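Okay, handing you the structure first.
The complex appears here minus one protein chain, its other protein chains still in place.
After this line comes chain A, so read on.
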Amino acid sequence: MEEKYSSNVLSGGKLGMVEVPNSRLTRYIVLLVVTKVLKALGIFESYDILKVVHIVHFIFILKLGSAVILLFFQKPFSSGKVISKRQWIKLLKHAVFSCVISLLGFFGLTLCGPLRTLLLFEHSDVVVIALLGVLFTSSGGGPSKTRGAALFIIAVICLLLFDNDDLMAKMAEHPEGHHDSALTHFLYTAIAFLGVADHKGGVVLLVASLCLKVGFHTASRKLSVEIGGAKRLYALDNLVSAMVLLPWVIVLSATTESKVESWSSLILPFGMIIFSVMILEFYVEAVCSAKMETPRCARYGTIALFLSALLLANFWTHPLTDQLRSMSKPPQQVSTEHVLSGGVLVSAVFFIMSSSILSSPSKKGQKGTLVGYSPEGTPLYNFMGDALQHTSQSLPRFIKESLKQILEEYDSRQIFYFLCLNLAFTFVELFYGVWTNSLGLISDGFHMLFDCSALVLGLFAALMTRWKATRIFSYGYGRVEILSGFINGLFLMVIAFFVFMESVTRVLDPPNINTDMLTPVSVGGLLVNLVGICAFSHAHSHGGKSCSSHDHGHSHSEHSHGGHGHSHGGHGHSHGGHGHGHGGHGHGGHGHSHGSGGGGMNANMRGVFLHVLADTLGSVGVIISTILIRQFGWLIADPICSLFIATLIFLSVIPLLKDACEVLLLRSPPENEKDLNSALEKIEKIEGVLSYRDPHFWRHSANMIAGTIHLQIMSDVVEQRIVQQVTAILKDAGVNNLSVQVEKEAYFQHMSGLSTGFQEVLAMTQQMETIKYLKDGTCIM
């Protein structure tokens, strides 16, 4: 028994609850999915019907229809125990509540449209209870549940804020216009009282009624036991609520005239809605939650429902479906349809994610401790306590830890602050763009986001640099910084290439540019980037403090400054010159600071700096070309400026790429070359050293120069002494990770003895000969 259990756990590949294999449940899942799709269809249909039928009528018909069918199936009167008077009263209360909830729900449907209603209202109880548990109790379900709740809230906020629904705006124009009844009027005024816009009121209403619904379901559980089963309760409830609604319906039909032309044409849609929304879903849910666990059922159901809702929303207003529907009823004015906006898409994705997280079974109380091994050698676990807690790592804690790491060091801190600034700007731009539906802003925001990726790369590299050395990365991760600098350099090359291509095509055919929105955005971007340049150039000069004597870099920067002044017309040019000078300057400083053995060389920071510089150039270019186009109407100014910018970016990247390449190609560090040469000379002069071979010295990372060298010494010298001396000498030359192989003649003899192959023996004897030869050479010297 125990063995079976353990093997089951292992075959699942996870240490969770043992789930029933999918194959047995497939048909239930398929059934569930089909039901959910039908339900989505029904909701869409009912949205259309609600345009013509009054909401109270609609609900009355639904309740009555389903009550009739359910009475037929369940036979609540003929079977089961007799219902007492008190229970009838409870049933009445229950029915009133359910009426209110359905009213709210369908009213929300009229306000928000079917897709949004489905997204907001059709969450299973498990999800909502988990959500409320996270929100209102301290002991939620661990970090994963918190994540789910956060996603849920984000999704609702998305619907509230970023959902530009044309129809909703239209309705908001005259909210009092076409109210049919006192009830809707009351609700409208209530929403207006809340101070939110109309469609947003619908969202709020739906969320509130969702909570009500869940509370109602929970409360009705007791009653259902009393009555004798949920199905019987449901049947009776439908009947009673139909009776409750009856007087209202009569009053309504007496006082107002109906908009419906022919009730007969509505029979089919009503039948379909009653079947799919009221009956089928109820039964299938009941069956599925009996066969599967409720969370699982909820998960599949929600995903199916949301996806089908999305699909339907896309195709409902499609001409093809219109043709289909026009067979059953006259084509309606479709101008007032709810559209599928980006905000809805995003929030649907978030809803799906959050509901699958929230409905996943809580991992609490499934801690596994290894008890031993089964005869087959598979480990056996004892599940108790909450050991699996650590599997879902807390996101806040992770963020906190990495933030701490980032802020520890100067470089990563700089990058991080600048990244935050940049991202903030980007998101403000994006949000504003979505808010005002301005495409230009949104695309510029995406552009900024694209640029941010270089910063993220730099930040990540700066973080990785501090990781401990591992088996694979035996020298440590310092070299990541150089690689990231290299990649950033390549990135800039690509950007320069694209700008170049773009401007070439524009020179040939200058397009008309709409400059309205560009100026504030580019000024903002320029300010942000200038902050970045200040921050990073400070780091730069800090790195290369000994560079003041470096004439080349300085003259270079002077030169480009001149270029700047000269071509004020050539927009980005000015700043390009400036930046270029900076680049050259930093570069010059680089070499020198290296010579002093400092940790100045940081390709990563250089890459990031150049990137920020290129961004600055871009925004300056935009500003200048905007001015030129506005003032003088020179459309050609824009591409020419871009050409200049591209060239400048390209030129400023070359030194960075060259340096990074040299390091990556294991070149012996140029700034230590002199020291190394003199060190090698010194080594040759150590007493007892005959010669050396294979001297390899290379810069591994900013603060590590590694080296290996083979020494041949006389047979009567103590090796360790030589090793110490050589190490000390090379350490003075800057090599701080050294391996010295000290060989005597005996070594070659041993080697030739050990190597069995002829070739190796040959090679060894040759080496021995060279050693002898060298010995002679040194003797001569």
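Here is the rule we go by: a contact is a pair of C-beta atoms (placed from the backbone, for glycine too) under 8 Å apart; a residue touches a chain by one contact, two chains touch by 3 or more; residues count from 1.
Please note the rule applied: contacts and distances are computed from a predicted model.
Engineer: One chain of this complex is missing from the view, so tell me which of "Alkyl transferase", "Cation efflux protein transmembrane domain-containing protein", "C3H1-type domain-containing protein" or "BRCA1 associated ATM activator 1" is its UniProt name.
Structural biologist: "Cation efflux protein transmembrane domain-containing protein"
Engineer: Touching the hidden chain in the complete assembly: which of A:Ile267, A:Ala290 or A:Met501 does that?
Structural biologist: In the complete complex, the chain left out is touched by residue A:Met501.
Engineer: From the list A:Lys51, A:Lys400, A:Arg630 or A:His750, pick the residue that touches the absent chain.
Structural biologist: Considering all chains, including the one not shown, the answer is A:His750.
Engineer: Could you list which residues of chain A touch the chain missing from the display?
Structural biologist: Interface residues of chain A facing the absent chain: 439, 442-443, 446-447, 449-450, 453, 471-475, 479-480, 483, 486-487, 490-491, 493-494, 498, 501, 505, 661, 664-668, 670, 673, 677, 680-681, 687-688, 692, 694-698, 700, 706, 708-710, 715-721, 723-725, 727-728, 738-747, 749-755.
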